[in-house]
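All protein chains but one are shown in place.
A and B are the chain letters, set down in written order, and residue numbers restart from 1 in every chain.
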Amino acid sequence: MHSTTRRDLGRFALGAAVGGAAAGAFPAFAQSANPIRIGFAMALSGGLAGNGRATLLAYQIWAAEANARGGVLGRPVQLVFYDDQTTPGLVPGIYTKLMDVDRVDIVTSPYATAMIAPSMPVVMQRNMCFVTLFGAGVNEVFKYDRHFNMNITGDNMKETYAKGYFDVAAKLPTPPRSAAILAVDNEFAQKAAESARFHARQRGLRVVYDRSYPPSTVDFTPTVRAIQSARPDVVFIGSYPPDSSGILRAASELRFNPPMFGGGMVGPQLAAFQAQFGPILNNLINWDVYSPEPTMNFPGVADFQEKYRTQAAKEQTDLLGNYIPPYAYAQMQVLEQSLARVGRVDQAALAADMHASEFDTIVGKFRFSASGEWAEPRNLFVQFQNVRDGDLEKYKRPGTKVILAPENLKSGELRAPYGPPGA
Amino acid sequence: MSTTAVVPATLAPPPQGAAAPTRHLPFWLGAAALGVALFVALRLIGNEYGYYVGYFILQYVVLSSAWNILGGYAGYVNFGAAGFMATGAYTAIVLRKATGLDLLPGIVAAAAVAGLLGLATGYLTLRLRGVYFSIATLCLAVVLHTLVVNWDYVGGSRGAYIVRPREVPPFVSYGEYLFVVMLALAILTVGIARAVQHSRIGRGLQALRDNERAAEAVGVPTLRLKLVAATLCGALMGVAGAPLPYYSGYLNPEAAFGLAYAVNAIAMPLIGGVGTWAGPVIGAVVLGGLQQAATVTISSALNLWIVGWMLVIFVALAPRGILGWFQGRR
Partner (left out) sequence: MDPDLQLLLNGVVSGLLLGGLYAFAASGLAMSFGMLDIVNIAHPALMIAGAFSVVVVGTALGLDPLLVAVLQAPLFYVLGIGIYSVYHHFFERRGEEALQGLAFFFGIMFIIEVGLVMAFGPEQRFLDPPYAFVTLRLGEIDVPLRMLVPMLLAAAVLGLLLLWLRSSFTGLAIGAVAQDAEALRLMAIDPVRIKRLAFGLSVALAALAGGALVVVQPVEPTSGQIFIGRVFAICIMGGMASLPGCIAAALLFGVVENVTATFAGPSWSPAVAFGWLLLMLAVRPQGLFGKAA
């Protein structure tokens, strides 16, 4: 146990020095030589790199702004990051490097559950305060009281995730009687499907199709046809980008026009997808996290997106930044606000502050629950309306991705059935 | 290529072997000493990162040494290393969930299950030409992947969590414990690979790599030898995977069946030098170390690109690997 003690002593000494500097003893010295270092691994290559790169760009925009404001706690911000290559096996090593060799002041998470989970044990061992991005129920298992997840899904995904979708379904002109569920084999989609199953049962809908598919599926025609032949009123799909396109294609080719189609598809939130599919997206009702509707025009979000969009093409990331980037930026705002309140880098105090405080960010105001999820989940269900082509300009303005649920953010009316108008 | 006349020469014990039978004790003592020295050095540095880098490299020492038994000695290329490794990892998870037994029993169970799998695969396909075996292992990985994804007990596609204890006395941390376990496994695996190479089995495998028909003709029991090698190879690959869920705390099928394991299991022995026990060790240390270094320095897709180029350049210009350079000069 000797080395542990020595390390702790070292950290204590470092912490003391930081405290002194922040108190204003040597402000000039602090500015130049003692930055606040924020460390993380991020998927910059591999399967999750699309969202990973967008996240990194959002962080960099935040860091540049923070430094222009004079830094955080009077110290400049420095991002220390490594590419995890979407390979979970690299994550524990990267985090020990960040904490033991680079000695960063703050660690934040890689992108998404499969990468966050392997970082948890090493972060917990150092008792670091850990703000994660778009995890799905990681802390249900670890029960770490310094974990905070930046994701709108909240604590109880099973009961809350698909609620909005079935609330909307209840408003269909003819009340729905049956539902079909299709989900890809991965943790997020399976949890989404579980929630859809729960709500379908709760509302007395008969589940006429309920299957999973592997990520390597090439042709979705037989699957969509099997769903079609079961004649469901409501179709809930949990899918990931390459498959989401295959499913939408197949549905359009088979002229599958159920009263409600969509659910938890990941893909239609992204610019490349919207450009490709154009009018096929019409009347799709899908889970989302942000839409530029008047009800979500939180202070600062428009400015951020403008900055983001000017840099996105050059950085080869999502051109619109309507999905992850505002939340990635807000994740850094959480850190900034908490650091400002605590006044020093103190992991225990930061965690206590995050449990106790409300945060005001570019994605709105929220609090964290006891397990570190958003206390109030905010799963949006948006409907694509009036889409005539693949031009992206309209996705920067209200009226294209209309919010149907939740009630307090609602910005338009449901259109049914799914499919192109007049079909 | 070799002819029938060459085979008896290959089968005869190598000249040094005849003079002095393979000495095992000095090797084991040396390996143990090296292991202890590594451990002490890392403890003195007192940096957790060292343990994780060490674990990362050592798991590849185990994996590529295991691959080399069938791939290097006998020339049967296994594309499904990730499948065997995942078998080990998921065996450890199942054991933990079913009985609560910890890492060490998990490793033993992983060896048994993955070994049986190796035997079964070998039995089904090793009578065929080598390339069929390669394709079969590729398919085996796909089938296993699908099975795990559809198996709810181990979490299916959602993955399985293993909450590891925070403390493992007398070790400083769980990271150190994992490192020591992997170090012991690596020494054991390299030792086994070395023993096999110098045994009758190893010589038989080499003979059948050079010319299988000829070896058979002079009475080498090729199928039985291949089955032994396939079993051993599978078991040791399973062993390499067993600590994986404990290392990352969470395992999903995509991570367990990752392409990186399959690539490295082949690339490392080839770069180090196939056919001898030392080749995979050198390859794993060089390539594994390079990958770790690149992860935290270059830190981009370029890092993987370098691995690809290294593999191509090495097999083209140095077909006998790094080891070949030294042997060539001697």
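Things worth noting here:
To be clear about the criterion, a residue touches a chain if its C-beta (ideal position, glycine included) is under 8 Å from a C-beta of that chain, and two chains touch if they have at least 3 such contacts.
The structure displayed is predicted, hence computed values, not measured ones.
Within the whole complex, the absent chain has one touching residue among B:Ala32, B:Leu124, B:Ala217 or B:Ala293, and that is B:Leu124. Residue B:Ile135 is the one among B:Val108, B:Ile135, B:Ala195 or B:Leu223 that touches the chain missing from this view. Touching the missing chain, out of B:Leu42, B:Ala86, B:Val154 or B:Leu311, is residue B:Leu311.
Remark: the omitted chain is touched by one listed residue; of A:Arg103, A:Lys171 or A:Arg249 this is A:Arg249.
In the full complex, chain A contacts the hidden chain through residues 45-47, 49-50, 53, 185, 211-214, 216-223, 225-226, 229, 241-242, 245-246, 249, 252-255, 272, 276, 280, 316-318. As for the chain not pictured, it touches chain B at residues 1, 71-72, 75, 77, 124-125, 128, 130-132, 134-136, 138-140, 142-143, 146-147, 149-150, 259, 263, 266-267, 270, 274, 300-302, 304-305, 307-309, 311-312, 315-317, 319.
Just so we're on the same page, only the chains that are shown with their structure count from here on.
Averaged C-alpha coordinates put the centre of chain A at 38 Å from the centre of chain B. Contact residues on chain B toward chain A in their complex (touch as defined above): 43, 46-49, 51-53, 55-56, 146, 149-150, 156-159, 161, 163-164, 166, 172-175, 244, 247-255, 258, 260, 292, 295-296, 299-301, 303-304. In the complex of the two chains, the chain A residues touching chain B come out as 1-4, 6-7, 44-45, 81-83, 85, 87-94, 96-97, 99-101, 114, 117-118, 120-122, 124-125, 141-142, 184-187, 190-191, 212, 214.
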